[in-house]
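Here the structure is laid out as structure tokens; the discussion comes afterwards.
Below, a portion of the complex is reproduced, with chain positions unchanged.
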Amino acid sequence: MPQPDHIVRVPLPEQDILDDDIKKYFAKCVEKLGLVPYVLRAYTGNQAKLRNFISFYNTLMLDEETCALSKLEREMIAVVVSSANRCYYCLVAHGQAVRELSGDPQLGEMLVMNYRVVELSARQRAMLDFVWKLTKVPHEIAEADRQALRDAGFSDADIFDICDVAAFFNYTNRMAHGLDMMPNREYHAMSR
Amino acid sequence: MPQPDHIVRVPLPEQDILDDDIKKYFAKCVEKLGLVPYVLRAYTGNQAKLRNFISFYNTLMLDEETCALSKLEREMIAVVVSSANRCYYCLVAHGQAVRELSGDPQLGEMLVMNYRVVELSARQRAMLDFVWKLTKVPHEIAEADRQALRDAGFSDADIFDICDVAAFFNYTNRMAHGLDMMPNREYHAMSR
Amino acid sequence: MPQPDHIVRVPLPEQDILDDDIKKYFAKCVEKLGLVPYVLRAYTGNQAKLRNFISFYNTLMLDEETCALSKLEREMIAVVVSSANRCYYCLVAHGQAVRELSGDPQLGEMLVMNYRVVELSARQRAMLDFVWKLTKVPHEIAEADRQALRDAGFSDADIFDICDVAAFFNYTNRMAHGLDMMPNREYHAMSR
Amino acid sequence: MPQPDHIVRVPLPEQDILDDDIKKYFAKCVEKLGLVPYVLRAYTGNQAKLRNFISFYNTLMLDEETCALSKLEREMIAVVVSSANRCYYCLVAHGQAVRELSGDPQLGEMLVMNYRVVELSARQRAMLDFVWKLTKVPHEIAEADRQALRDAGFSDADIFDICDVAAFFNYTNRMAHGLDMMPNREYHAMSR
């Protein structure tokens, strides 16, 4: 059964027409990750949008100065939101990130399939219950839900960041579904 | 019945501690719009995130060089996604934008309440049906849905932008719900 | 964008063939409200049904002898039920009524868009939670839900009336959706 | 297992305090049907409302001059709407009516349980598909749905009446759920 070999279902420009800063950034990706994530390739038709995406993403997922959530926690949110939305791209890419950051391949699988089967700490369970609800029935989120996060030890700044990460993957999931975005195949074998 | 007077349900810093570029940007907002949209105030606890948001938003909603959708069409998408998600903040702010850009207050109301009652062009109906589906059942979007956009006259670049705008309001709606974000009251009376 | 100018999607008789009592009633509407609500016009194809509708409606929404709910509370229920059902006609007509009776235009908007963002009294919150549930998942209403109303200060007679108003707008919403009923345009500008 | 012996979960007045016209109407019910339907008893706390209900109901379900739908078709709609809403009272009372009017006890059962298993005429299938959709997702009803009724042979006046009957049982179902209304036990054994 031949698998898809597209990145998205709209045409993309040749990579050699990209601006130099983008070319350099892609080279850095290859150096660090061994690949240019296809989500970045997907934006190459509009480099202004690509730059915004990179900047937004890097602050959201990687910044450690202003965001107190661990990188693993952010990736766990990414996977659980993507599981709720059944987003193939993000489940593959961020499932791999969870396997890598946690050193626990089974945890990645569980979050992809059904986060409720994981034996989570009260803190992480509260966090993932919140992001599942925010994804599925956002208009039903109430002060009691924020309070549950506070009761589990999260600060108000953490609550902002939890919302931000969860909301963002509701963005990326819809970009991936809307464009039928495929992940780089290399992710599948990594960190097993 | 006293109405809410908060911006979000997490504490925000005093405005005078903000960096100069942000202060200038807010001053420009007041000059142009008569107000600083509360969604910007909501990010002042993390100015790196605020800068990303502004940059992302402005390219997405205002850029006319690389995006061929009209500003009104982008605002129509914003309202319909926010209607699907029942997001008070975005319905108020972007409902006002539709009223202003269309010069048709009733159109704004209809999109807020039920876009299916509007007598839309085939192009706009296809666009709004797509974004409603992408919002409500993203994993069911298929090539047939993209083809329906092409059949209605949209280019592949337009499809990218339609996905982008629709996906982004799935982000902002969840920030607003997650933080109980209130809109500036001034919007209610504008463009009636 | 030309907006709809129909009342419903089935033909209606000329108004001059209506019976005298109906003509008089419509004249009284014009005198009091400045218009004949289109929902009444929608029934003119069957005047026996129109008379039943008027009588039912007036007791339900206007009677102050046997029903202890305030008129504003009844209109709040009407709007929240219509929001759950995304009914354009009733949101426009009864949203206006809430704006007028409350003197608070923002309250009308909030109930249309998402009643959960309003800072309601415990009594009104209990009332609106009940009617939302009765609208969306009627078969899940249980004694605990009625008890929540009693705990919020409602009498058994009030409970009957809350059910009656909420149930009735589940009727009218479906008449409006089924016939694509449009509201009089005058409502939009009133009580802003 | 003792079964419920209440009519509704709010107190009702003694029957001897009722006004004479109501007493006479109830006597006529006993004469014709062998019972006073509990739904009428349920309204005895507010006789103005009871009179409205009786008048509305009788025109809707029994009038043969202005409504061209057969009584059986109206009862079929009643049962299918009540099946969608899982309303015990209306399924019992109107399931019995279908059994009686059709002379086909199995038809009553099928409509209660899943109308899709009945081998219906194209006309009746179109009618029941319409009322199921109007009940479950009223905001998705579109001109195509009305056209399907016309294509199946219904007039515009019939469409008005189909909407009216379907919408009304969305009213009564919610009164029954809201008040936990029980049907007269006699219905169970009738017309088997």
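As written, the chains take the letters A, B, C and D, and residue 1 is the first residue of each chain.
The working rule: a residue touches a chain if its C-beta (ideal position, glycine included) is under 8 Å from a C-beta of that chain, and two chains touch if they have at least 3 such contacts.
Remember, predicted model here, so these are calculated numbers, not experimental data.
Student: Since every chain shares one sequence and 4 appear in place, tell me the total number of copies in the complex.
Tutor: Taking the entire complex into account, the copy number is 6.
What we mean here is this: only the chains that are shown with their structure count from here on.
Student: Through what angle, between 0 and 180°, must chain A be rotated so its C-alpha atoms fit those of chain C, rounded to a multiple of 5?
Tutor: 120
Student: Compared with chain B, which chain's mean CA position is the farthest off?
Tutor: D
Student: Determine the centre-to-centre distance between chain B and chain C, using the mean Cα coordinates as centres, and give it in whole Å.
Tutor: 29
Student: With chain centres taken as the means of their Cα atoms, state the distance from chain B to chain D in Å.
Tutor: Here the centre of chain D sits 44 Å away from the centre of chain B.
Student: For chain A and chain B, what's the span in angstrom between their mean Cα positions?
Tutor: Taking the average C-alpha coordinate of chain A and of chain B, the gap between them is 22 Å.
Student: By residue number and range, which residues of chain C touch two or more other chains?
Tutor: Touching at least two other chains: 86-87, 114, 180.
Student: Touch graph across the chains, line, ring, star, complete or other?
Tutor: other
Student: Considering every pair of chains, which are in touch?
Tutor: A-B, A-C, B-C, B-D, C-D
Student: Could you list, by residue number, the parts of chain A that touch chain B in their complex?
Tutor: On the chain A side, the touching residues are 8-11, 45-46, 48-49, 52-53, 55-56, 59-60, 63, 66-67, 85-87, 134-135, 138-139, 141, 143, 146, 156-157, 159-160, 162-164, 166-168, 170-175, 177-180.
Student: Going by the contact rule set out above, which residues of chain C touch chain B in the complex?
Tutor: 1-4, 83, 86-88, 91-92, 102, 104-107, 109-110, 112-114, 117-121, 180, 182, 185, 188-189, 192
Student: Which chain B residues qualify as touching chain D in the complex?
Tutor: Contact set of chain B toward chain D: 114, 116.
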